[in-house]
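Of the protein chains in this complex, all but one are displayed in their positions.
Let's look at subunit A:
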Amino acid sequence: MESSSTIARKTWELENNILTVKPPADSSSDNIFHYDGAAHAKVLKEKPWATDPNYFKRVQISALALLKMVVHARSGGTIEIMGLMQGKTDGDTIIVMDAFALPVEGTETRVNAQADAYEYMVEYSQTNKLAGRLENVVGWYHSHPGYGCWLSGIDVSTQMLNQQYQEPFLAVVIDPTRTISAGKVDIGAFRTYPEWHKISDDHVSEYQTIPLNKIEDFGVHCKQYYSLEITYFKSSLDSHLLDLLWNKYWVNTLSSSPLLGNGDYVAGQISDLAEKLDQAESQLVQSWFGGQKASRHKKKKDELPLAKITRDSAKITIEQVHGLMSQVIKDILFNSARQSDKTPSDPTDPEPMITS
């Protein structure tokens, strides 16, 4: 019982050359939870981020904050939700200890809505301080259900405002729909550049699938912010609880059916892909007749739209095939019980039915 979770964990630790920030499993690792008011006040006075726009490079999110944000984002369905995060800074890392939801819905007028939410935020922070949570608000998070983790135009202007008056501040975006479809958390942490800072044109950011109707908004603003690396941490008690939780959890893992829950989203993705294909086709036709010069001047890093589409389609398909695999496995496990001593077919073979 314990060995299966240890094996799973060890496999991940092997594959995981990126995530090296893992606190040792003793009580001193819980130091991260300690709030040092004096040190915090000192850092606030120094303001090292004012001179270096790229100052903050990493984000550490606690297990609790992540869980709260993802659950809140999912509970909003297709409506964008938002909330605030509390924590502290540590050198060039922003540490997010907790998050709480705000009673506003994300609309086009989000900048105004934030004024409404201030009252809630002030009251909440006050009560929290009484109950023993001493950290300050260190960022905000909101969700982009189904269209990826990036900052839209309004998000960028909100964040720039925040970074002027409420430093240090972080923006986090979560996509709950993609989280469920892909089986892993889709989250991004960003900070905007102040207006006087221009990044070089061949700055390559990680590629994301963005639906057509949002791609303009993404493209216009994508150079105004940068993303930070996210790692997670948990306390020793958290680790212990999570380990034990696996003993009850495996039922849910086996019974989860991502295919059934996300039908709408997948259909949307496919139709979006079809539109992009149309666009790419017309573009190719134009460039063919427009002359071959265009293709030679293209920068090496720029990908053909067709290649991007191929990547998107591969991603969608992989997710679907994963879901299908789970279904087939479940079918073999639970539907092929027979009284006879007929040997069941080879489980590695994706045969859907075993006819008697």
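Please note the rule applied: a contact is a pair of C-beta atoms (placed from the backbone, for glycine too) under 8 Å apart; a residue touches a chain by one contact, two chains touch by 3 or more; residues count from 1.
Going forward, contacts and distances are computed from a predicted model.
Per the UniProt record, the chain missing from the shown structure is "COP9 signalosome complex subunit 6", taken from the list "Exostosin-like 1 isoform X1", "dolichyl-diphosphooligosaccharide--protein glycotransferase", "COP9 signalosome complex subunit 6" or "Mitochondrial ribosomal protein L41". Interface note: of A:L44, A:I79, A:V220 or A:I329, the residue touching the hidden chain in the full complex is A:I329. Seen across the whole complex, the unshown chain contacts subunit A at 1-2, 4-5, 7-9, 11-13, 15-16, 18-19, 22, 26-28, 30-31, 33-36, 62-64, 66-68, 70-71, 73-74, 97-98, 100-103, 120, 123-124, 127-128, 130-134, 176, 179-180, 183-185, 206, 229-232, 234-254, 256, 258-259, 261, 270, 277, 284-285, 288, 292, 295-296, 304, 306-307, 309-310, 313-318, 320-329, 331, 333-337, 352-353.
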